[in-house]
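With one protein chain withheld, the remaining protein chains of the complex are depicted in position.
Labels for the chains are A, B and C, by order of writing; each one numbers its residues from 1.
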Amino acid sequence: MIVIFIILIGYLANIAPRLIADKQWKELLVVGAVTVCGIVLAGLMMVGVEIPNVTGLMSQAFLKFYRMIGIKV
Amino acid sequence: MIRYLAKLFNALAKRQRSPVKQSSVTKLDSGLTHNLKHIMDELGNGSDVVNRQFLIGRSAPVLAGVIFIDGLVDQEMINDNILQPLLRIELERPVDLDVLEKSFLAVGGLKRVETMETLLEGVLTGDTALLIDGQPSALLLSTKKWEQRGISEPDTEVIVKGARDGFTETLRTNTALLRRRIEHPALRFDTMKIGKKTRTEICVAYIQGVAEDKLVEEVKKRLRRIDTAGILSTESIDQFIDDAPFSPFATVGYTERPDVCAAKLMEGRVAIIVDGTPVVHTVPFLFWESFQSPDDYNFRLFYANTMRWIRYLAFFTSVLLPGVYVALSSYHQELIPTNLLISMAAATEGTPFSAVVEALGMGVVFEILREAGIRLPRPVGQAVSIVGALVIGEATVIAGLVGAPVVIVVALTAIASFLVPSQVESAAFLRVVFTCLAGVFGALGIINGLIFVYIHLASLRSFGVPFLAPVAPIVPADLKDVAVRVPIWMMWTRPKSIDSPDRIRQAMRIRPEVPEEGHDDDRS
Amino acid sequence: MVLAVLVCLLAGGCWDRQELDELALAFAAGLDYDMEQKQVKLITQVIRPGQMKSAESGGGSTGQGGQKASFILESQGKTVFEAVRKASFQISRRVNWTHNMVIIFGKGAVKAGVDKFLDFFVRNPEPRPHQYILVADGDLKDILNFKPNLEKASAQTINGMMNNTGVTSEAYPVTLQEFVNDLMSNTKSATAPLIKVVGEGEEQKLQLVGTAVFRKGKQIGRIEPKETRGLLWVIGKVKSGIISLPSSDGSEISIEIVQASSKIHPVLDGDGMHVHIHVKAICNLGEQLGGENAKPKKMIEFQQWAEKEIQKEIVHTIQCSRRMKADIFGIGEAFNRKYHKRWRTMEPKWEELYPKVKFSVNVKAKIRLIGETLIPLPAH
Partner (left out) sequence: MKLERGKINGLELTTLIAGFLFGSAVLLFPGQWAEHEGWIAILGGVAEGFVFMLLYAALMSRFPGKNFVEIAKEVYGPFFGSLVALAFIGYLFHLGSLVVTDYHDFIKLTMLVQTPSSMIVLVNCLVIIYGVKKGIEVIARCSQGMVTLLCVFYLMIFGMLSMQIKWTNFQPFFSLPVTKVLWAAHMAGSFPFGETVAFLMVFPTLNKPEELLNRSLKALFLAGIYFFIGSIRTIGVLGDTARLFLYSGFQSGRLINIANVFTRLEIIIGVNFLMMGFLKIAVLLYGCALGIAQLFNLKSYSPLVLPLGLLMGMLGMINFSMVSENFEFSSLVYPVFAFPFQVIIPLTTLVVALIRKLPKKGDDDN
């Protein structure tokens, strides 16, 4: 986990200056946003925060929905 | 950070290039002594500079002088064909260079020069300069002759059948060797001088109409871009024009054999010959060329193909074997046949190190021994290799420092790596990487590593040609010399991946056939 | 950055690494069940590679230092997995199951039902599906402790015997895969060969003594080697074997089975269930003590005898299976394939229906070769 964290940080540190140098603000914004998402997620997982299992929850929801409309699964 | 370094270098290069090279032209003076003095100063009164002055003519003798550099010239020729006639002149009217040139000097190559620079250049390449008092020009008489190595069989690319001659350090000899093989006028040698100090002569060889013009231009462009103090070997050129400098794989091919070089020219490639090195580089260079040996075309079909496939096998062995061994022995025991596993377990019983460390360590030991064997003088080198083989191999096993399997694996790897000479470097590098990967992730590491290398190879280009062609992208027409080597009479097109202007190499349907009444002839 | 990654990888790396000299290879697993304590008893046979390889091996299994090439670990647990881990707990290395060859069930296990023991071996990635399943007739420990003469560990011996059953076809080797497949079927009853140690002292030897028959994982009976061959005839698994029978003039002849095949035709009509079993056997004349020359006419006679003999074996086996109400041939599945609709109704009470099935066996034997002699040696 920490490795991913380091990579992302390093990547941001590596790419941001170049984008700024080339005055590509939009790129900087998008890339930065995505990377920061990654960093945050990686950080949370690194310190061991329990992240909800997105797809799992979704499938639960679907199954409930099935039962509501009365499909046996 | 690598990118930053590259940027830095570029900046420096620009700064260097910016001041234009001043080419000051100093005309020759009409006074002989002055000229000679000037020349001697330019050459710093070198001990190898010979400067002889003498009188020409009887009635109105003129002071003349010859300058040449001892060691680069043919003394006898100067004595017999230049000095003798000049000293025997019985003319009444005053002589001048025209007269001498027309009726006295028995020398083939002869050039009239006005400027000091051209004169110096000529003298430095082994010509003899003849100056006459009272004339602002000089004659350059080509009297080049120096000691050079004779043509001998190259050590690196020894073959069983086929030509034995190899390139030498002298550019002219090399071009001559090529001319001898390709007698068509379309064979071109475009020369240029690179290196401010060394002024190395570099020759781009190609066959007009067979090699693509764009390609030739590209090569020349890259060569012109080189701006450095000195070129001492082809290798340094190679590093200047390489496509992927940070790749373990070389994208420029080399050969010491005129026949190989000629064959590549015939396929539409371009050769770069550098004066002073017996190695000729050919571009574009594709990955699969490194598995082709002249013998493939000299031997019978089946044997040749078997050998080629063995070469492929050997390359994979030399890259993967240690990694696979590590992965199997320390991750995937379930994949080893039971009896083999028992043997291996029994052999590694009680060895102190893990398989990874063993493999890597023995690998390093092997590299050390190899290096020593190469560098040391022959007899000592053999001694070293014996010591290495016996002591290191035998003793470590007996002492129980490493398991016997590792030694076997490393030895096998080492031998296998020599089957593909032009990929030795890349193999040596990848081997270590794969061993480490296997040590950390087992088979997963190896597979991912392979995919990675595959992508890398597929993304490489050598002078615009995909490095992995004709396999990725697939060029069916060219597989005829990669998957199997088909009979020569079937290779009727030139490689498509290096798209040469005329694709047809030879007539179709020239398959050897028995004439109908051949048997009757035999009987009668 | 790259460097940092590499360092992390190499520093943190090597999680699953298990060097060869860090693992103890299990070759055989003996499973038994203790009814009153509700405990799984696991006997693991672990090998010593050094001794396995050692050239001078006095008396088969003892290598240098008089150490045996294999030893056994006994462990208990509520489940198999627990017992497995306890086995590793007893020694300096982790027991590795990737090369396990045989799984042998003890008396208790077959009484309690073997299905509850097999899940570990199927679920876990380590054990392979090619392990042979056997049932111990007698003490489990003796079998695993047995000193083989040819191999180094008894597991190898059993494995070899299993691969070698073809010579007589009087035992039906079952791999884990097949066994599980049989257990999963509701009607077919699984079978596994019975093994025991016979003889005393130096004359000790392992022997396959018939086949254990299961229903729903519990052993409900056994059939003898001859009957086992009958079973193999029906399911077409006979590889080779010898049929020896008295010739017309009293002299013994023995016929070698070369290859055999079979077809099962279930028929379901008004008056109940019929099953036609067609068996084809190709034989050679292996031995003939006295008697007349091998004329074609004679051969045809032999063929008929052979057919009778084979038929006898089969019928005998069928009777046994009827007695046990155990569908060892997979007749039920044959019905299912052909009469799927009606089978649904039959399936639940198949156990009762099975004995009512009417079998009709017909055997075609063919004698091709008669060996290298034309006439038998004159017998005096």
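Here is the rule we use: a contact is a pair of C-beta atoms (placed from the backbone, for glycine too) under 8 Å apart; a residue touches a chain by one contact, two chains touch by 3 or more.
Computed from a prediction, not measured in an experiment: that's the story for all the values here.
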So which shown chains sit in contact with the chain we cannot see?
A, B, C
Touch with the missing chain holds, among B:146, B:303 or B:452, for B:452
Among B:163, B:443 or B:490, contact with the omitted chain is made only by B:443
Across the whole complex, list the residues on chain B that are touched by the chain not included here.
331-332, 334-337, 441-445, 447-448, 451-452, 454-456, 458-459, 466, 468, 471-474
What residue numbers in chain A mark contact with the hidden partner chain?
1, 3-4, 7-8, 11, 15, 19, 24, 26-27, 30-31, 34-35, 37-38, 41-42, 45, 51-56, 58-59, 62-63, 66, 73
Can you list, in ascending order, the chain C residues touching the missing chain?
9, 12-13, 15-16, 122, 125, 128-130, 163, 177, 180-181, 184-185, 333, 336-338, 340
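One rule holds for everything that comes next: only the chains that are shown with their structure count from here on.
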Please work out the Cα centroid separation of chain A and chain C, and write it as a whole number of Å.
54
Averaging C-alpha coordinates per chain, one finds the centres of chain B and chain C separated by a number of Å equal to 67
Touching two or more other chains in chain C are residues 1, 9
Two or more partner chains touched - positions in chain A
14
For chain B, which residues count as touching chain C in their complex?
1, 329-331, 333-334, 338, 341-346, 348-351, 354-356, 436, 439-442
In the complex, go through chain C and note every residue touching chain B.
1, 9-10, 13-14, 16-21, 23, 25, 47, 49-50, 52-53, 96, 98-99, 101, 126, 128
